Each structure stands twice: as structure tokens, then as C-alpha cells.
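Every protein chain but one is kept in place in this view of the complex.
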Amino acid sequence: IIWSRHHTNIRWTLPAVCFVWQTAMIILFGVFVRYNGESDAHWAEFKMARNITSDIDNDFYFRYPSFQDVHVMIFVGFGFLMTFLKRYSFGGVGFNFLVAAFGLQWALLMQGWFHSLDYTDGMIKIGIENLINADFCVAGCLIAYGAVLGKVSPVQLMVMTLFGITLFAVEEYIISDLLHARDAGGSMVIHIFGGYYGLAISWVLYRPNLKESSQLQGSVYHSDVFAMIGTLFLWMFWPSFNSATCDHGDGQHRAAINTYLSLAATVLTTFAISSLSQKHGKLDMVHIQNSTLAGGVAVGTAAEFMLMPYGSLIVGFCCGLLSTLGYLYITPFMEKKLKIQDTCGIHNLHAMPGVIGGIVGAITAAAATESVYGKEGLVNTFDFTNEFKNRTPAVQGGYQAAAMCVAVCFGIGGGTLVGLILRMPIWGDVTDDNCFNDEFYWEVPDEEEIVVPVLEYNNHMTPNKHTDM
Amino acid sequence: IIWSRHHTNIRWTLPAVCFVWQTAMIILFGVFVRYNGESDAHWAEFKMARNITSDIDNDFYFRYPSFQDVHVMIFVGFGFLMTFLKRYSFGGVGFNFLVAAFGLQWALLMQGWFHSLDYTDGMIKIGIENLINADFCVAGCLIAYGAVLGKVSPVQLMVMTLFGITLFAVEEYIISDLLHARDAGGSMVIHIFGGYYGLAISWVLYRPNLKESSQLQGSVYHSDVFAMIGTLFLWMFWPSFNSATCDHGDGQHRAAINTYLSLAATVLTTFAISSLSQKHGKLDMVHIQNSTLAGGVAVGTAAEFMLMPYGSLIVGFCCGLLSTLGYLYITPFMEKKLKIQDTCGIHNLHAMPGVIGGIVGAITAAAATESVYGKEGLVNTFDFTNEFKNRTPAVQGGYQAAAMCVAVCFGIGGGTLVGLILRMPIWGDVTDDNCFNDEFYWEVPDEEEIVVPVLEYNNHMTPNKHTDM
Partner (left out) sequence: IIWSRHHTNIRWTLPAVCFVWQTAMIILFGVFVRYNGESDAHWAEFKMARNITSDIDNDFYFRYPSFQDVHVMIFVGFGFLMTFLKRYSFGGVGFNFLVAAFGLQWALLMQGWFHSLDYTDGMIKIGIENLINADFCVAGCLIAYGAVLGKVSPVQLMVMTLFGITLFAVEEYIISDLLHARDAGGSMVIHIFGGYYGLAISWVLYRPNLKESSQLQGSVYHSDVFAMIGTLFLWMFWPSFNSATCDHGDGQHRAAINTYLSLAATVLTTFAISSLSQKHGKLDMVHIQNSTLAGGVAVGTAAEFMLMPYGSLIVGFCCGLLSTLGYLYITPFMEKKLKIQDTCGIHNLHAMPGVIGGIVGAITAAAATESVYGKEGLVNTFDFTNEFKNRTPAVQGGYQAAAMCVAVCFGIGGGTLVGLILRMPIWGDVTDDNCFNDEFYWEVPDEEEIVVPVLEYNNHMTPNKHTDM
């Protein structure tokens, strides 16, 4: 008891980290961040200078509905997906909240320096698209959280997020600017990176005696229903995720359609494999909660491309199948042979479907033709402008493949390094036999109390319902 | 035990159905489905040809926010509304998910052939409005699911959905194209059809010994709270449902206002009747979860009409009253006398309010005048163009009434036929005494385990909270 108290006491470290980092954010935002032309009060002049006739042409109206959907995915989607453990729901949804709220601030800065720097005054100019990208960046870290859910302290999560966001921003810059790869829904930038980042960390933090916590590493009936809230909000709003930062007009429109279709197909193959895998054909909630989402991941890179409706269905079909098989065979294999303990199975939901998405993106980019896209459509979709105006689809396919490798390397390399930092014995994490337990970081209500009033009540306080009405 | 295992084993049928149908979808989409002018990469040329100046005039921006709301209604709204049973929450939200994901694909095809076929190349051209209509179509089948909740196998649900979508598409074609009836929110097309379709199936599948499952045919405290998630998302987003496919501009605007008001009034009369019906005035969660939504159903057909704000309130007032009375008197009557077992009371929530909606639509259409709508407004609202340009409001009222009859006939007739198919003993459904129980189709976590860690924990693993802090 004494050492456990000592170990998980985060009374000084967590507040210190929160205050220091939030103060740093205020100072850095003060020095570097301002509104952009569409969110600044000088909009009237901006509009006139660009000959914009209606306020509705402000980028806000193109992207705000999608932004809010993405926001729901980050906080309710990821948060509730992680409430499935019987006694770690507070940690699942609560730490997700903490980490995301910190991460988005740091992401606005990191991504801002790379993408939204106004060289005339050295300021980062932010608008609605920056908020979406910050949420995307956070998603990468939340994916990684899924691998270590229940096994790390909130302080470790904050450290993991600080480095994760930093690595993400560099990786994203290389992929989208230097390689000029397209990745609308972030199959590579977000899901491959986040997935391998989390798996690498979990590998470094391997807990040999984790089975001593096995009685808490499972769900109860209602925690599985809570997790379905997360699943469904992720599933429903994924079209917004993949289309949020696409080109105005057909780009956003097509990305939403492709994602909608891919996800629908995934559901059917997930149910099929889940049922096939049990002697009596019973369905497993773990598969339904997770693998149904793999199609959204895998269609991310190519979401804006002319994937065609049937192409989206094929991607979804394969992903539901592979992701569910992953839960059945790859996760146990990874745990036993590779010493990678992956609480939420992010390898099946993010890493592997992300790789599929990257491959689909590379192939469909390489196969793009002017007859399918139209002359202007091809240029718009792949942004073959300025220094990239002579790039051909075939070459683009090569760069897409290269981008995928960059994402894998950043994930594994970054995760390994950060994992080593997190092994330092100062972060307040629990021992192997106390994982998946909210009691170490949260004031948890006494559960027995619920019995008392009900019994007492039925006997003494009110008339008996059945005889009395 | 042995026969029960035999009966509910869906290990081969469910995967087979999922794989076969998903494969069929891929093939049919490959042959028939392409992007439409607003979601295709040729949008730049499309825009120029139609003299569209801004990307914001893409239909995507008129309808996407409403689409996402409708999507939430289908998956979270219907799904969580059906989690109210104490031990069928997995089946409620999970099978809803499966059925909707399959149904929307089939709906895109069926509705596409009737409404979005491009005769120049024989292809269905899809855009955001098709996605909304597919979700609508699915809603009809999910309504029907409500009548048989807990009593059918997932394979039966898939069959029910396949035929339901097919019937829906034909019915919708007759109502909206041949009769040229208006039905913005689908009171007739969706709710009457779906309601009677489900009731007829439930009638054919009558279970004489269902009372042997009565200990599971009820809620527990937290399952009722879960169901309120469904109720509220349906209630809040119903304005989007009724306005999603209305005319751009005033049409969508007015439909949202009418629905908002109607639903508000429904809540008050539902609470009133629910309280009145109990000796001590206690409220019944079944009424609050369901009858509060009836106003959204009933205002569906006339949502786009000049119903006037007070007209919407009157519709809502009547529906809350009638729907709650339905739960109190009609549902028990139907179960005892008509042998119709209606788990969720869809007769009170969908069928009956749908009929009210159809009647309101017919009357208000017949009463429409140019002074109220304006000359152009009347033509736009009722789409009195092309071959219908000489139709008068009075005649329109007659066609609206006819449409209602079509919906009732398709629901009852189709449901009876499909019910007969579902009586075949090959679908893996449970016996009468095993209804409303997730254990037959789902891996359900052992509930006792929750007690173990809590007790053990309090005694051994951590310091006592009360003495220690």
C-alpha cells in the first residue's frame, strides 16, 4: 500500500506540468499567433481587396460544420471509445479530454510555424482550417493513447502528447510540403504515424506481469454500451473528418461520399468475421466497436480522389475483414511474440488500415488520368501547381508511397525514443498488477451505496409499487 | 439447451448473408453508380456550364449539415432508443448498426434507379441528396425493427431490410413521382410505411408464449438513461430530418421552424398525459422516450407548407396526447386482441402519427392559396411544374390522401408477405422464452466480475478513502 501511494501520487507533477505548459502556451501565443484575414475584424477590407461579394464565401461557412463534427470525434468519439474497460472509464474519457485540450494548443503553434506563418510580420495567422488541423494532429496522439490505455499516468500522457505533436508536425511538413503527397483524411499522416507511435511506446513500456491486472482488463455490460457512443460518433462523422480540409466544392463532396460508402461496407464484413470466429456465431463487441471504423481510416488518403463508389466499397470490404482478423490473430501474436501490449487494438484499427489507405492512395494516384478527372480536375485534386505543375500522376504515386514510409519511420522511431523517456521512474505510473484501475488517479464513488437506498427505499420509504397502484 | 443452441447458431448464415450481399453491392455499384455533376472532379466544367460563380453554391453546402444530423438520428438516435431493454442493449444498438449500414447501400441503388438515373449513360449519379435519401429509406426499416426488437435474429433483420428497402423505393416512386405528392419529412413514405411494415411482420411472427420472456422485457435504471440519448438526438435533429431535402432557401428554413415548434408542443402534452395516467402522477419513461417524438413525425408531410407556427404547435399538441394514449390503451389492446406484439410501440410513435401527418398534409395542401404562398411560392412549394403545372391545391390534396393509402397498403401488404418468409425455420431466431436476451447473439461480459474487484479493492488494495484523506 505504501509504495503504491508513493508511485501514483501525481499531486505535484500533474499540476506542475499543466501550469507550466499552459503558461508557455499563453506566452507563445502572445508572441506568435494572430487571426487570419477571414477571422480578423479587417475582413471588410479583405473582402473588398479580393472582390468577394458575400460573407458566405468566408472559409468559415465551408468548413465549420465539418470542424464541429471532427471536434466531436476527438472528444466524444475517441473519449467514449476508450470507456469500454469496466473500471477505467474515467481515465478513458477524462485523460482523453486533458490530452486533447493541451495537444490542440501546441498543434496550433507547431503546425502554424510550418504552414500558416505570415512572413511579412512573422506571425502565425489562424482561421477555421487551423483548428481542424490541430484537431487532426491531436487525433494522432489519441490513437497512440489507445495502445497504452490503463497503463500510463496522466503525466506520461502529457509528455507523450508534447513529443507526439512535435513529431507529427515535422512529419506532416515532410509529407505534405516536401513530398507534396495528398492525404485528405490522414491515413498516413495521422493513422500510420499515431498507430506506430503508440505501438512503439507500448513496446518500450512492456509490462511482463500485466496479466495480474487481467480481472480489470475487460468490459461490463454498460461500459460496452458507453463505448458504442464513441464508435458511432466516430463512424457517423468520419465523412466530415476525411472531407474537412479538402478542396471547396467537389473535393469535399466526393470525400464525404467515398467515406460514407467505405464505412458502410466495413460494417458488414466486420460482423461477418466476428460471427464466423465464434463456435456459436456470437458477435464480439470488441470487433463491432473497433473494426467497423477501419474503412474510414483506409479511405482517408484517397478520399478526395476519383476512387469511384465501388472502389470505396472494396476498400471498406477489405478493411473490415482484415481489421477483425487482426483482433483475432495479430493482437494476440503481437502480445505474445513481439511483447507489444495494445489495449485498444490500435494496430487493427489505425496502423494496418492506415497502411492499406496509403497503398490505395499511391495506386489510385498513379492511375489517375485526365479523362477521369478532367484537365482542371486533375490539377485541382493533386494540386499540380507552381513547382509541382509538371508532376505526373505516376510520379505522384511514387511520392505517395514514399510518404507512407516517412509516416512509418516517424511513428516507430519517435515512439521508441519517447518510450525511453517515459520509462524514467518519475512519472507516477502504476505497477503491473494495478493497471486499468481508475482508483489510482480518480476519486471514485463508493459503489456499494447504490444498494443501500434502493433496498431501504423499497422496504421503508415508499409504498410498494405493485400493490399500491 | 441443445435445441436452443441449434436454433440460434448464426455462425454460417450471418457471415454468408453479409458476404454475399456486400459482394453483390460492390458489383452493382461497379456497374451502375458514379458521382454526379457536383461531386465529380469535372465540377469546374459543370460550374462554368451553369454559370455558377462560387463553390458554395454546390448542393453539398446546402445539405451537408442536415445530412450529418440525419445520419446521427439513424445510427445514434434509432440505435440508442432501442437500448432501453435491460439485457438487449447490444442487440438494439448493434443490429441497428448492421442493418442500417447494409440498407443504405441497397437504398442508394434502388432509389437511384428510380430517381437518379442518367439516361445518357445508364448510370446512377449520386451526390449528397442521395445519401440523405438512403438514410431516409433505412429509417423505414429501422422503424419496423422497433416492432420486432428482441424477437428476431440478425439474419431475419437483414432479410427484412432487403425487402423493406425494395418496397420502400417502389412506394416512394409511386407517391412522389406518379402521384406527385409532397412528403418532405416522410410522414407517409417513411413513417406510415415503416410502421405498418413492422406491425404486419410482428403480427405474422406472433409469439403466443412471449410472456415467458417478460422478466427481460423491461428496463433497468441505466438502460433508460441510455435510451434517452436516442430520444434526445432524434428530437433535436428532427428539424434537420424534415428539412434536409426541402427546397433551398425558404423551404428548408420553414421546415426546420415548423418541426422545432411541433416537437416542443408534443413534449408538454406527453408529460401531461403520462402523469395523468398514474395514480400518483408519476411519469413513465416509456412515454417520455417515445411519445415526445410523435410531433416530428406528424409534421413531416406538411413541414415545408405554410403551416404557420401555431399550426405546428397544434399538430404537436395532438400528437403528444394521442401517442401517449396509444401507449396506455392501444398497445395493450393490439397485443391482446389483434395479436400484434409491438416491442417499442412503433404504432404510437410512427404509424399513427404518420397517418395524422398524412391527413394534415392533405388538408393543408388542399387549403393552400396564392395569397398565403405568393404566386411563385405556391409553384415552388408544391412543384407545380412541367406536367403538373395545371394542378390546383385542391387536387393536390386529393393526391396527398391517395399517397397515404398507398403507404398503408405497401406497409401492411409488404409486411405480411415478408413476415411469411421470416417464419421459415432457417433464420436462427430464439424461442418465445428466450426473447430480449443478448446472450444468444453476443458475447456478453460476465457481470459478477464487477463485484469482485470493487470489494477486493476496498479491502485489500488501497487505503480506505474515508480514514485516509
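Order of writing sets the chain letters: A and B. Residues in each chain are counted from 1.
Everything that follows uses one rule, which is that a contact is a pair of C-beta atoms (placed from the backbone, for glycine too) under 8 Å apart; a residue touches a chain by one contact, two chains touch by 3 or more.
Small disclaimer: the values here were computed from a predicted structure and weren't measured.
The chain that is not drawn here is touched, among residues B:Leu313, B:Ala362, B:Val408 or B:Leu422, by B:Leu313.
When the full complex is taken into account, the listed residue touching the unshown chain is B:Phe62, out of B:Trp21, B:Phe62, B:Phe136 or B:Tyr327. Listed by residue number, the positions of chain A touching the unshown chain are 5, 8-15, 18-19, 21-23, 25-27, 29-30, 33-35, 38-45, 47, 54-56, 58-61, 64-65, 68, 71-72, 75-76, 79-80, 83, 87, 89-90, 93-94, 97-98, 101-102, 104-105, 108, 126-128, 131, 154, 222-223, 226, 229, 278-280, 428, 440-445, 447, 449-450, 452-454, 457-458, 461-463, 465.
Not every partner is drawn; the one left out touches chain B at residues 1, 4-5, 54, 56-57, 61-62, 65-66, 69, 86-87, 215-216, 218-222, 224-225, 228-229, 232-233, 235-237, 239-240, 248-250, 252-254, 256-257, 260-261, 263-269, 271-273, 275-276, 278-285, 288, 292, 306, 308-310, 313-314, 317, 372-374, 376-378, 380-381, 434, 437, 439-440, 443, 446-448, 468-469.
Just so it is clear, only the chains that are shown with their structure count from here on.
Note: centroid distance chain A to chain B, computed from Cα atoms, is 30 Å.
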